[in-house]
Structures are given as C-alpha cells and as structure tokens.
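One structure below.
With one protein chain removed, the remaining protein chains of the complex are shown where they sit.
Take a look at chain A:
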Amino acid sequence: MKTKLAYLLLLALLLVAPFLVYPVFLMKLLCFALFASAFNLILGYGGLLSFGHAAFFGGAGYFTGHALKVWGLPTELGILAGALGAALMGLAIGQLAIRRHGIYFAMITLAMAQMAYFLFVTSSFTGGENGLQGIPRGTALGLFDLQNNLTLYYFVLAICALGIGLIARTVRSPFGQVLAAIRDNENRARSLGYDIERYKLLAFVLSAGLAGLAGATKTVVFQLASLTDVHWHMSGEVVLMTLLGGLGTLAGPAVGAGVIVTLQNYLASGPLSAWVPVVLGVIFVICVLAFRRGIVGELRALIRNSF
C-alpha cells in the first residue's frame, strides 16, 4: 500500500515536472537514470564491474543517429536499432570478458571498449571528431511531433520508465535471483546445476542493450552523437552514479545519476567548470572510503536502525 502510494506520487511528480523545470535537462536526467540502472543490473545484481559501458551507451547513439539521419527510419525503430546494436556489441564483448573474474573482468571490458572507441573514431559513418550532428527527432508513432520539447519529454519518460520497469522485473524474476546467487557464491550456484556463464552473458547483454536504449534516447533528445559518450570517462561516470546512489538498490542508480548530472550542470556554468573531473574524482574517493552503501543504501540502513 505504502509503496503503491509512493509510486503514484513519483509518477505525478514526473508528469508535472516539465512545467517546473527545463524539459531538456529533465530528459538528460532520465536518460542517465536509465543508463545507471542498466549498469547496476550487471554490477549491483551480477557483481561484475564493467568498465566499458560507454561503448554501449555511445555506440547506440551512433547507430541510432545513422538510422535516423541516413536511413530515415521512424524514431521508434531508430532507437530500437541503437539498443539492438548495443546488445550485439554486449554479446561480443561479454563473450570475452566472462572468461575472467573480478578485476580482470574490469580490465577486459575497459580494453574492449577502448578498441570500440578507436573503431568509432576512425570509421567514416560516425563523423570522427565532429560526430553526427543535426539528427532528426521525427515523430512518435507518426502522430506526435517530437520537435516539441514537452511532447518529447513524455516520449522519453515512457521509454525510460519501460526500461527501468524491465530492470525491476528482471531483478525480481527467477533469473534475477539466480544472478544474485552467482554474485554471492559462484561455486555454490554452479554446484546447484546453473550454467553460470550463460546467466552472466545474458545479464551482460541485457545490461548492454538497456544502456544502449539510454544512449539512443539521449541522441534523439540532443540530436547529436559524439565521441564524449563512447570515451572511457563516460564508463567511469556511470560507475560513479551507481556507486553514489547505492549498488544493488533499485532506486539508487537513478538517484546517483540525478545528483551527478545536476552537479555537472551546476558546475559547468560556474567558475569551477574546469574542475569537474577533479570534483568527480573526489566524490569517487569519498564514496569508496566512507560511503560504500551509497545514498539509498545509507538511507535504508538509517530507516531500519531507527525503527
């Protein structure tokens, strides 16, 4: 009952939000909330630290940009193409990375994503340093003109809600339970007869595809696909968002994404704009040292302790 009320309240808030806050900023927030939630699926619930998720986020941006601008696909199909492309990249990179554990997994995903970065820099369809600009937003279902920021906002809200809903559903499904079992004790899960490589790979592909969905949607919002989104800094940022919000919690990554994106926006316009990486680095260090449960995790512990 209480949670239902909370969800309704959140929904109401999200529906009126564009009348109070600049919609483009809100859309950026939503995209990163989905990105971090997708990332949390593999780190928080699968226990696998991927340091290459920028490849899926930014890669999908390029695929969608190309599909919309050159092929002239409808917006929905273009976004789907981006997510699908990211999932395929996830399949290729995941196949390699799940052969090793722990820190090796992190190093392999980072290296493969760096390789993808170089391929994106040199291939002609991405526009190199300039990126893809002026990508058309098109219409939703052929009816609603997405050039209008308010219309686009509800379109983006629907996509991100679906994406995060899918993640919540996955986590609570039997598949999600097995995934958590593998995270907590891999050998035990194996001895119970689960094909853990398949579970890990599927989780990785799902996470990559959803990260791609976020990147594809962001490309439609900003009508731009650029190298920033495939650079490894972006992989680091999504780790930070998830960690700051709270690993392995449903709301955490969205909260973390909200804090980081707001902070970046705030700093970018002030005298501290050049210090953004340093500020992010400091937050990283503080989080790891003193704050490993993240905002949502700490709040939850606080509530549990005070009742």
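Just so we're on the same page, contacts are C-beta pairs under 8 Å (C-beta built on N, C-alpha and C of every residue); 3 or more make two chains touch, one makes a residue touch a chain; residues count from 1.
Criterion: contacts and distances are computed from a predicted model.
Per its UniProt record, the hidden chain corresponds to "Branched-chain amino acid transport system permease protein" from the list "Branched-chain amino acid transport system permease protein", "Xanthine dehydrogenase family protein subunit M", "SGNH/GDSL hydrolase family protein" or "YdbS-like PH domain-containing protein". Touching the missing chain, out of A:40, A:64, A:114 or A:217, is residue A:114. The residue touching the chain not shown here, chosen from A:3, A:122 or A:306, is A:122.
If you put the hidden chain back, the residue from A:23, A:59, A:236 or A:297 that touches it is A:236.
By the touch definition given at the top, chain A reaches the unshown chain through residues 49, 96, 99-104, 106-108, 110-112, 114-115, 118-119, 122, 232, 236, 239, 243, 274-278, 280-285, 287-289, 292.
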